[in-house]
Structure formats: C-alpha cells, structure tokens
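Let me give you the structure first, and then I'll get to my questions.
All protein chains but one are shown at their positions in the complex.
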Amino acid sequence: MSRGAALAEGKSNILQSVNAALADALAEDEAVLVLGEDIGDAEEGGVVGVTRGLSTRFGEHRVRTTPISEQAIIGAAIGASLAGFKPVAEIMLMNFTTVAMDMIVNHAAKLRFMSGGQTNVPIVIRTMTGTGFGSGGQHCDYLEAWFAHTAGIKVVAPSSPADAYGLMRSAIDDPDPVLFIENLPTYWNQAEAAPSGYRVPIGRAKVLAEGRDVTILAYARMIQEATPALAQLAEAGISAELIDLRTIAPWDRETVLASVAKTRRLLIVHEAVTPFGVGAEIAATVGEALFGQLAAPVKRLGGAFCPVPFSKPLESAFAPRTADIVAAAQTLAAHL
Amino acid sequence: MSRGAALAEGKSNILQSVNAALADALAEDEAVLVLGEDIGDAEEGGVVGVTRGLSTRFGEHRVRTTPISEQAIIGAAIGASLAGFKPVAEIMLMNFTTVAMDMIVNHAAKLRFMSGGQTNVPIVIRTMTGTGFGSGGQHCDYLEAWFAHTAGIKVVAPSSPADAYGLMRSAIDDPDPVLFIENLPTYWNQAEAAPSGYRVPIGRAKVLAEGRDVTILAYARMIQEATPALAQLAEAGISAELIDLRTIAPWDRETVLASVAKTRRLLIVHEAVTPFGVGAEIAATVGEALFGQLAAPVKRLGGAFCPVPFSKPLESAFAPRTADIVAAAQTLAAHL
Amino acid sequence: MDNRFSPDAATQLGIYRRMALIKANDERSRKVIRSGRLVMPYYSPRGQEVIPSCISACLTDDDYICTIYRGTHDMLAKGVPLRDLWAELAGRVTGTCKGKGGPMHITHPASGVMVTTGIVGSSMPIANGLAWAAQLKGDGRVTIANFGDGAANIGAFHESLNLAAVWKLPVVFVCQNNEWGEHTAYDKTSNVPVAARGGAYGMPGVRVDGNDVFEMYHAARTAIERARAGEGPTLIEAMTYRFFGHVFGDADGYMDKDRKAAAVAADPVPRFRTHLIDSGIADEAQLAAMEAEIEAALDDAVDFALASDFPEPVELTRDVFGEEVAA
Partner (left out) sequence: MDNRFSPDAATQLGIYRRMALIKANDERSRKVIRSGRLVMPYYSPRGQEVIPSCISACLTDDDYICTIYRGTHDMLAKGVPLRDLWAELAGRVTGTCKGKGGPMHITHPASGVMVTTGIVGSSMPIANGLAWAAQLKGDGRVTIANFGDGAANIGAFHESLNLAAVWKLPVVFVCQNNEWGEHTAYDKTSNVPVAARGGAYGMPGVRVDGNDVFEMYHAARTAIERARAGEGPTLIEAMTYRFFGHVFGDADGYMDKDRKAAAVAADPVPRFRTHLIDSGIADEAQLAAMEAEIEAALDDAVDFALASDFPEPVELTRDVFGEEVAA
C-alpha cells in the first residue's frame, strides 16, 4: 500500500509516525530542534528515512546533520536545552550510546538534581535497535536497563505507530531527558495512525488484550511475538492478558500489579538479555507487592546471555519467539 | 599502626592488598601489565597510591602512566591482551567508565564470542567508587548492574583485604575481562592479610556469619554497614546470616539459594540505586527458585533513586545504613 | 601588535578586583577547610587568576560559561555571589544548588555559569550546545568552555572542537594549561602544545601567557569578538601554573620544587597589583580598601554559609525529575 493510500485509510507505520510527530512538534514549537548523523535531506533524511523532509521544511539550522561525534551530539542537545530549546538528538543505533554515556548519564540525567532544580534538560534521545536484520554483535543490543537504572532519565519503547507518535509528542513535551527506543525491524509494520496532536502519557502501560489466567508483559518487538501467542493459548484453554509496557522508566506499577493481582501469573518478555534486565526489576517488584498471592513464580523470557550472533539460525534463537511465549505461559498456567 | 607493623601482625588494608596482588602478579608473570592515569611512581603511584612502587620495580613500560584518555586506555589493554598480555587497566573512578563503555561492552566483552572463540580478552579493569567523601554526583556511582547485564564480562567487588588480594589474583588469571570494583572510603580498613599467592575463586560468595532467621546479602562497603547489624538483631532475638556476594557476575546462586532456603527471608543491600539494580536480579531469581518457600517477600535496600548528593546529611541518607538494615531485617523476621 | 586590544584603566581595575577576589577566596577556602569548619574536595585555582579575570572583563552577564571542578576562579570572575557560592560549598540549602551539587557542580544561571563538571573534557560538548542556541536565536551571546591541559587528550575535546568549527559556533575554548593533570606532567601526555590542535579543526589556536594580563586580555577579547561577530570558535591555550597539589590534601611531592618556587615567585596577583600602582591606575590605599572589602565579603559569606540550614532529607526525591516520580 502506498503511503498516501495508507494515510487516507488512517493507517501508518512506526517510521512514518515518528516522522509525523517530529514534523508536528517542529511546526508547533520553534524551540524544537532535531540533530544527528545523516538526518538532513541532503543525506536523504536519515539512514532509513525517519527524518525525511524535516530539514527541507524547517531549515538546516533547526534540523541539523552532524559529524560522527556522539558525545558532541548529546552535548549540543544538552547545552541548547539549557538555553531554552527542546532538541531531539538521534543516536543512530542503541549500541552507539556507549560512546555518549557520559553525556547521557553524568550530565543529561543529573543536571536538574545537581543544580538544585535551577536547570533542566528537556531533550529526547532517539535511537534504533533490535535483532532480525543479521547485523551481529554490535548493532542490535537492547540496553534499556542501563538507563532505567539511572535516576533522572525516562525510557520509552513504543510498539505501534500510534504509540510512537503519542509517546514522541509526550517525550518532546517532557521537561526531562527521555530516551526513545525505536525497533528497527518493525519500522514498516502498518497499523492505525494517531490523530495529529495525540499524546500517550509517559509512564502508562496499555492492556492490549484482557485475560484471566496469565499476564504477559512485553514491549517493543516482543509485542509482535506475544500477540499471536494469545490465540494459541486460547486454543489450549488459557486466557492470557497482554500488556504493552511502553514506558520502561518510570514503569506503570499500577496497571501491572492490578493485572497480576487478577491473573496471579506473570510472564515478562523482552529482547534484552535476561540477567539483570528490565524483567528482573518487574519480577522483584511484583514478587514483593503480591507476595503470597501468586499462583506461580514470575517467569522471565529474554535474549540469550551472549552477544547477538550473526548466523541466522542463532540470531533467530537469540530472542524469545511466539513458541517460547506460548510454552512459558502454559507452564505458568499449569500452576493452579 | 604503621604499614610494617601491620604486615608483621598479618594485617593489611584493601589498598595494600590490591597493591600486593598486582606486585605479585607482575613478578610472577611477564605478561602482566598495568596501565592508567597517574599510576607510575613519577606520579606517586596513583591518586591514592594503589599502584605505588610498581613502576619503579617493574619498569615504566610494564607499568605505564597514560594520558587522560579512557577509550585509549581500555583499547590498549584489549589490543595487548589479544597479543598475549594480561593488562590491568585502571579507570580511576567508576563514573569514568562512561567514556569507555564502547571499548568495555562492545569490544572487551564481545570479542571472544564474535571471533568464534579465536581471541579472548584477559584484561582486568580496576575502578574505584563509593559515597562518603562528599564528592557529589559524578564521582561515586555504583554501576555494576550495567556490566552484570553484559554477556562476556565478569564483575567482582571485594570488601576485605584478603578478598581484594585473592580476587585480584583470580581476575588476572581469568581468561576473560573482569571488572574489579574497589570501594574508595574503605581502602584503609585493616583486617587479616591474604597469604601470598592466595586465590579467591570468581563466582563464589562467602558466608560471613551463619544465622537462622534472615539472610542479609551485601557486598563492598555495605558489608561494613551490615556487620554491626548482626549484633543488634541478635539482641532483638533475630539470628541473621550475612553473606558477602563478592562476585556480582556470575553470582553464586548456590550459596545464596541454600542460605535463603534455610532462613526463608532475604534482605539484599547495595549502594547502587535500587531500581533495576543488582538486587532486582537476585530477588527475581530467589523468588522463582524458592517460590512458595519464603516466609516474607524479598526486601531490597539500595541507594536513593537520585544522583549522589553533595550535602553531607543528604549523602549520609543516600546509601543504606546499619539502622536501615536492622529495621528491614526486623520487618522480614516479623513475617512468621 | 597594532590592533592589540588593551584594557583601559577601569577595565584593569575590574580585572584586578576579580584576581584579588579569587586569591582571597582561595586562601579563605584553604583556611576554612584546615579549621575543620567545612569539609569539601577542594581544587585550588591559585596561580590561574588572570585567565578568567581577563575573560570575564570581555563578557556580559548574559554570556555563558561552562567550567570544571577546578572552577571557583571562573565562577567568581563571572559573578557568582559569594554567599550563594559558599553556602553551596558548605552543602547548605541556601547554596546555588541547595547544597545538592557541591563544589564540583556549581550552576548559577543568573551569572551565566551553566554547568560545572567533574568529568574531564565534558564542559566542551555542552558549551557547544549553548553556543548553538545563541546562534539560532541570534542573540549575540558567547559561550566560554573552560578546561585543563589534561582534558585536551580526551575524546570530547576533539568532537567538540570539530563540531564548533564546522558549525561556526560562537564559543571560545579556553585551555588553562597549568602543566599538570592530577599528578601527571602535561609533557608526558602530549607531544605538542594544545594550541597547535586548533589547526586540526581549521580554528585559530593561540598560546598565550595566561598569567600576563595584557596578553590574556588581548587573546580573550579577540576570540570573544570573533565569536560574537559570527566568525566562529577559537582555541586559547593560556599558560599558567598550579600553585598547589591537585586537590587539597595532596602532598604534591611529584611537582618539581624549583619550577614551583619560580612560579610562586612570579605570582601574577601581586605582580599586577604592583603594575597598577606603578602605572598610577590605583594607589596602595585604594587597593588595600578593595582587598579589605573582599575580606569582609568573605567573612560575611562564610558566616552566612555556616549559619545556613542543611537541606532536608526529602531533597533526595526532589529535582530528580520535574515532577516527583516513584522510584
């Protein structure tokens, strides 16, 4: 389906939705800026085109292509934000946050606190990641747990076009740094588009399907793996509730705890490696809050504990798949 | 007590123990190297003297002061290790790992796997950290959870002179990268020295005190806070078991699970901020492994969820203290 | 030497006032720490007074600076009020940052001190962003990025100078070369003068005697006017010397005694004081009065700081985010 046709039908994909959110924010607020490698239209609006059209429409000074200098990118965003701007900085792939961690963690996340509230850093850091395209050990990591472990920065990871639009608008509105994680392999998945101006509140999870027997909590691409599991589980007589976490920090305890209080069983699914991952925090919190009320131990499914392998069969086996989710949910449901 | 007198009595502190471990390893194996900022004797052997005497004894080529260039430091260590050396690289403070994360995470930790086992990276990364000296938001973070969440690197954090010596020797022996975390404020605490050549196996926790009612799991400086809690708890009729985790990744499930299976109550204490910290992984694992066998929900005590504050009363309130540990253990023990 | 900028008498007095304040503040800091009334990590800027005093004489209140842990001289020269500063050093709620930042993390937007960092090199990337903002707004503001000689070897330096040059940002990179990075001598960590690196970015790089008011003023004013005119960044390497060890309490045994004695003997503060008197710009009584005023202000600031309250523990949960967020 062509883009025009899709939009006419109210459809969009995540790539288009991020683009639309940036365009709408740039149009509405002069303070919004976009910067990063290859993002201008002279460079085709980003390596996969997420920022296409923006520099032409809003000018090369507001939408600015940078050298390959991630510390300088985040530093420029921080500094401009201290002077009243709302920059959206792209770190092309999440693994490249490793060369800008000082700027993100020691500065962006801390300046509000260290200044006693005098300055804040209203920046958004966009980054892509995810296994599936065979790019190997240094291009696909999910590192969200690092940032969630850092006071002063929020972390979101939308799985649908509408959430991508709505969370990007909220991230830009937000007075604090927000890390915005885009899943590369699912950029082109089509679904309902968000109306212009739509906001998804940061910190609010979404119940995608209601169920009685087990809660499946996932985010980003894992929603695509978990969704087909629901029907398979239903066939086996298991009613699963599916929650899209959407915001990883601060995460929505209320929604998650209410769901698990009802189902008494929780399966957490993410693409990041399991040990010390996001699932650990949620499992620990749920274990404490619902102590004695669970029918089964909280189960975590995450990436294998290794660097992301290149070879296709290994890469496919790295992250949880629908079958793994079905099997794990069945095991949980078997606890009466 | 003078250093000489202490050694004569078989006492040492952590600073001296790390120094002795490095000296013994350098003396025994020509492949061992030491590098980092200020580490040579022309620079007084490190900002607090941990490497004092080494460059004089082993030469400025094997014990080499570097420019302030953390990426270059870790890169040099990695490259030399690929050619058969066993470098011990110092990243002065743990917050400065943020400028070398790419080298540590994308390279040191992954080269063995990505090369299909052809090359390995037997380096040690020494780093200091810890609150208590009023150095504020960018000098005291405990970031061990980031590295524990990374496949391919091990993480240790000794709390005693003997463990510091024994873990350093094991870290240098180890064929893989090991992050060796030293607590700055407790460097000078004296205790029994390790015999020369002593090894503490990586991955093995240590039961410091046996108890029946509650397990307190801690590491690094938190051992100093937890130790006095034991007597206070005993007075209240609570028999607490204290475990020093020592190795954070891979952590000693066997020892921890055996202890908690016995006490049915677990309190985890670390200086890092609580959310998404090391305690989450342990709580999640224990909650799963001992499901239905616990008398109380696993409790985590960590640093406040904020950057480390400067002001003394705030800094003192940031990390868990003995009183917090006693109170939390009592709450746990009250669950029958 | 024709188009040399030279400070007029009033400007020279302003520069000296800053220098005297920095020197007195440093002496007071060490005294107060030694007395045990205040505990803080303290990185003395003694010997480096001329640099920020000349720079700030060329700046307006609206201009920005980013500085580092060794930065009280930069802050005082830019106008951070003594009471606010001392209360922050003492960790009090009346401090610039409510006591939460401390000596290494002073922020005071009212005087243009936007960031103080404890991470070597990190003042520079952020300074670029402030300069980018000024460029976008066209408000003519200039940003100063202060850093040390040791910081010239870290990645952030390179990325920042390149970006500033390519984007023609109104920023001045001021390397205060005090010959030492902690315990390590500069010439052990680089084969070239820092200023020589300007050429690697297509940016003017100048090395000046940072302890000479006239040299420093000319270099600072040239760079600042260039930035303000939209002509892009400059790298200034201001040669100076650190009179003490890296941090208070550091025994400084690694510093060559003779070199240090020579530097202290050439102390720029009394030297410039003598010049002011010799050249008739001020007389002894006038300067003595100025110095006495400074001492009185320091008395007041220290008393104010130490009489102030510490922040309440609830501050741990404030200013982490705009709103309070459950951990």
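A few points about this structure:
We call the chains A, B and C, going by the order they appear; numbering starts again at 1 in every chain.
Methods note: contacts are C-beta pairs under 8 Å (C-beta built on N, C-alpha and C of every residue); 3 or more make two chains touch, one makes a residue touch a chain.
Since this is a predicted model, take the numbers as computed values, not measurements.
Every shown chain that the unseen chain touches in the whole complex is listed here: A, B, C. Looking at C:197, C:221 or C:273, the residue that reaches the missing chain in the full complex is C:197.
Within the set C:166, C:206 or C:306, the residue that contacts the chain not displayed is C:166. Of the listed residues A:79, A:137 or A:297, the one in contact with the hidden chain in the full complex is A:137. Residue-level contact of chain C with the missing chain is found at 153-159, 162, 165-166, 188-192, 196-197, 199-203. Touch with the hidden chain on the side of chain A covers residues 37-38, 42-44, 47, 65-71, 95-96, 98-99, 133-139, 273-275, 304-307, 309-314, 317-318. Take chain B: the residues that touch the chain left off the picture are 33, 61-62, 64, 66-67, 69-72, 74-85, 87, 99, 102-103, 106-107, 111-120, 151-152, 154, 174-176, 203, 250, 253.
As a working rule, only the chains that are shown with their structure count from here on.
Averaging C-alpha coordinates per chain and comparing to chain A, the farthest chain turns out to be C. A separation of 40 Å divides the Cα centre of chain A from that of chain C. Chain A and chain B have Cα centroids lying 31 Å from one another. Distance between chain B and chain C, defined via averaged C-alpha coordinates, is recorded as 36 Å. Along chain A, residues 99, 102, 106, 113-114, 151-152 each make contact with two or more other chains.
Counting partner chains per residue, chain C has residues 97-101, 105, 117, 119, 155-156, 319-320 touching two or more of them.
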